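The complex appears here without one of its protein chains, the remainder shown in place.
Letters are used for the chains, namely A and B, taken in the order the chains are written, and counting of residues starts over at 1 for each.
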Amino acid sequence: MNPPSALARSAKRVVMFALAIGLVVVAWELYRNLGPDKGGKVFGWTVLPKANARVMPSVADILGRFADPLGRGGEAMWWFLTKSAWYTLQLAFLGFLIGSLLGIGLAVVMSRLRIFERALMPYLVISQTVPLIALAPLIAGWGGKLSLFGWEWQRWTSVVTMGVFLSFFPVALGTLRGLKSAPAASVELMDSLAAPWRVTLVKLRFPAAVPHMVPALKLGAAGAVIGVIVGEISVGLRGGVGRPIIEFARQFSSDPAKVYTAILAAAVVGLVMAMLVSAFDAFLMRRRPKEAVA
Amino acid sequence: MNPVDAVAGDGAAEEVGATAAADAVVLRGVSKHFNTGRKGTVHALDDVDLTIRRGEFVSLIGPSGCGKSTLLRLIANLIEPTAGEVVVNGKPARQARRDQDYGMAFQQAGLFDWRTVARNVELPLEMKGWDKARRRERSAEMLRMVKLDDFGRHMPWQLSGGMQQRVAIARALASHPPLLLMDEPFGALDEMTREHMQAELLSICASQGTTVVFVTHSIPEAVYLSDRVVVMSARPGRITEIVPIGLGAGRDDATRDRPEFFAGVTAVREALRGVEGMAAMGGVDDR
Partner (left out) sequence: MSLRLRQVSAAALPPVVFGLLFFGAWEWAVRAFEVEEYFLVPPSKILSTFADNWSLIWESVQVTGANALVGLLLGTALGVAVAFLLMSFRSLDQVITPLSTAVNALPIFVVVSVFSNMYPATSEMPRRLMVAIVIYFVVLVNVARGLRNVQPTHLELMQSYAAGRWAMLRHVRIPNAIPFLFTALKIAAPMAVITAFVSEYFGGAQNGLGSRITASLGGSRKADGWAYVLAACLLGIVFYLISITMEAVATPGGTEHQHRGRSH
């Protein structure tokens, strides 16, 4: 409500988040030490995961692994993963950017022409219920074989395409809902001022759409990360965090802490993308009442 | 469980209450402060005395923040007073709440979307542990009373706002409590429905002999309904004047044209004008 409490609130959020992380660490260490070594059976069905030190390294071991070299010799793990995460982040961001712009564009067209909305809406809804990610291996095959207007289709392009694909649909759906959420009274006001469609779009519909678009953009950002990581794995693209996760998982029996470092790197990519959307949100909503955001 | 619950029949609760005290509600030196002891202490109510007789209809009116809703919630024992004593139906307010000696209606009908209309009316009876057959019988009776006999099996969201509010009143009166507490129950209704509901409320309460404490923003509503209008001021919340209304029993649409009605409206308006900062607050509806 008033400025100091806003600061206090965000400070509290940080503290709570730190506490939450702490809770996860405690839960991890507890299960590691108290859980069943060989995995737990419930009604003869192996349900609980194994909890011995080979499978669940201590948090300290995992953090320590960042400082060690990648393999026998080579660069330090933290440096390798920072580079990998940065590469994946770039691909994810590019996919998210293109996918969002396309999604927003489609939503504008759909809000303008009812026939498009009626024709496409069911497919947008369905798109949220099917594993679009299934297309990743198929698109992966395009790398190195396809050329468009003299430009060779690269392997990383397949990866970005998956990011585009997974962020496009939620953003289109959320933006359309947002554009249609402008209050009827405000639309009538703009009509009474004989405002052209374009003016109503910019001055009324987009500002009204922001609260709907932000969750959609968050879904889109998460989708882009998923698309890019799975894409990297399907394509076999090196340089990102996708491959290390698979490769390190294979070395699990000899070096269990290793795969966890790669997983944490992937988590950082997801978090950074979410934070970018949050920052964008905070910027757009800086003069709106806080209740409208929540 | 307690003696009042054990006795079936309509007048039983009232008789027990009547032997205990002649007055329905007594407030003695009641204060309510929020954020006590801190920098932003709000004196929502300061040293309020008020006695409401049995069968009386009393309205609380005043600018926003005058504590009229707080006063109602103190009577309902939904909040505890900082100082002073609240006696309801001859008992401490907390005991009266435990015994369900009052029914309450709010600005939102507050019906449960997941229950039929009839089962909404039965809710307070369920809480009292009545058996199913008796609950059914009573809810049918109450729905008849609010002229919604045919809607028992409907879901609340299928009803209009006015009908929902009538269900809420039926629910509040389902256990035939001697006291009805209402917090701007008609505030969200349109003017036509509102006047209609006011007339219905009066006839229902007259037939049951119910005491009513009624919070409102509207001067004509307060005058039309009440035997006495309690005018309050804000910061700190206090009773500034109690205006008696001489309209007598048997009010109808014609009542709104009688000189006594206009006299009452004028008297309440005058009293409110005396309230400092009234104009700035703009809290009272002059309709």
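Assorted remarks:
Everything below uses one rule, namely that a contact is a pair of C-beta atoms (placed from the backbone, for glycine too) under 8 Å apart; a residue touches a chain by one contact, two chains touch by 3 or more.
These numbers were taken from a predicted model, which means no experiment stands behind them.
Note on the chain not shown: across the whole complex it touches A, B. Summary of contacts with the chain left out: across A:L23, A:A60 or A:A279, the touching residue is A:L23.
Interface note: of A:A60, A:A76, A:V130 or A:A282, the residue touching the hidden chain in the full complex is A:V130. Of the candidate positions A:R65, A:R205 or A:K218, contact with the hidden chain is made by A:K218. Residues of subunit B that touch the chain left out of view are 73, 76, 78, 97-98, 100, 102-104, 106-108, 110, 112-115, 123-124, 126-127, 155, 157-158.
In the full complex, the hidden chain is touched by subunit A at residues 13, 16-17, 19-21, 23-24, 39, 46-47, 49-50, 55, 115, 118-123, 126, 128-131, 133-138, 140-142, 145-146, 215, 218, 221-222, 225-226, 229-230, 233-234, 245-246, 249-250, 252-253, 256, 259-260, 262-263, 266-267, 269-271, 273-274, 294.
Just so we're on the same page, only the chains that are shown with their structure count from here on.
In terms of their C-alpha centroids, the spacing between subunit A and subunit B amounts to 53 Å.
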